[in-house]
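Take a look at the structure below.
Only one protein chain is missing; all other protein chains are in place.
This part shows chain A:
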Amino acid sequence: MKKRIFILLGLVFLGLPLTACQANSTDGQSITAVGSSALQPLVEAVGEDYTEANSGNFINVQGGGTGTGLSQIQEGAVDIGNSDLYAEQKKGIDAKKLTDHKVAVVGITPVINKSLKINNLTTKQLIGIFTGEITNWQQIGGPNVPVVVINRAQGSGTRVTFERWALENRTVLQTQEQDSTGMVRQIVASTPGAISYMAFAYVDNSIKTISIDGVQPTNKNVQSDKWKIWSYEHMYTKGEPTGLTKTFINHMLSDDVQNNIVSKLGYIPINQMEVTRHLNDELQVSK
């Protein structure tokens, strides 16, 4: 008798996940968005906002990185793939099958440890630092402190954007790498002579931003493309979006969301950009 109970329990246990899934899908719809950790906070916030307004519809948001987002959407395993890069820029992705939705813009700024009394760098100096030619802050008029360069992981969207627009695609020095912006911020804040880069949204007063060639890293300068280091945040779908995916992306692009949540979280709304940057880096003035 006891064994029979065990078997019954086992069956119930095995059956539970199946029934749970069914319950979920009959209740309402749900979609999954996976990828870029830079875009994740925005999608999460908008997703919650959407669920509140349309109860029963769920937006599951997961991180994992740009590479994960693009490869998952390519395989059709998820509904939306979040990416910091154009799909064409990533090796191993067939961009023709994917539809691009640009939902926001992020500006990226170099950041340094607060104890360094440096406010401005020229592009040449910045390149010198990241390629390893400048190894002490003394060489560019700073204090006698060795330069500690902290990079993001290879293939990270932020790093690709920074290397393209700030370092003119030079081969950078092999150096310390961190896989999250939070870690980068903490390390730059606590290591004398440290320099790294991050999205505007993550900058707080534990670290210091610097101007490049006299241009300050502000949203306004990004909008006019005076500050070159910025990238689009993409939400990719496989083919044209349908159903909940379509409504959610439309919600994301609606003026209400763009003007409120997007700017509140430190991203720059698409419709405020005065320029459009195409895949081939061509600029087009739109306003």
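The definition used in the following text is that a contact is a pair of C-beta atoms (placed from the backbone, for glycine too) under 8 Å apart; a residue touches a chain by one contact, two chains touch by 3 or more; residues count from 1.
The criterion applied here is as follows: contacts and distances are computed from a predicted model.
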Tell me the UniProt name of the left-out chain, picking from "Phosphate transport system permease protein", "Sarcosine oxidase subunit delta", "succinate dehydrogenase" or "2-oxoglutarate ferredoxin oxidoreductase subunit beta".
"Phosphate transport system permease protein"
Out of A:S71, A:T161 or A:T237, which touches the unshown chain?
A:S71
Touching residue (missing chain; options A:Q138, A:Q174 or A:S206)
A:Q174
For a quick check of understanding: of A:V46, A:I93 or A:A166, which residue touches the chain that isn't displayed?
A:I93
On chain A, the omitted chain is touched by residues 3, 7, 37, 63-68, 70-71, 74-75, 90-93, 148, 153-156, 174-179, 183, 186-187, 190-191, 194
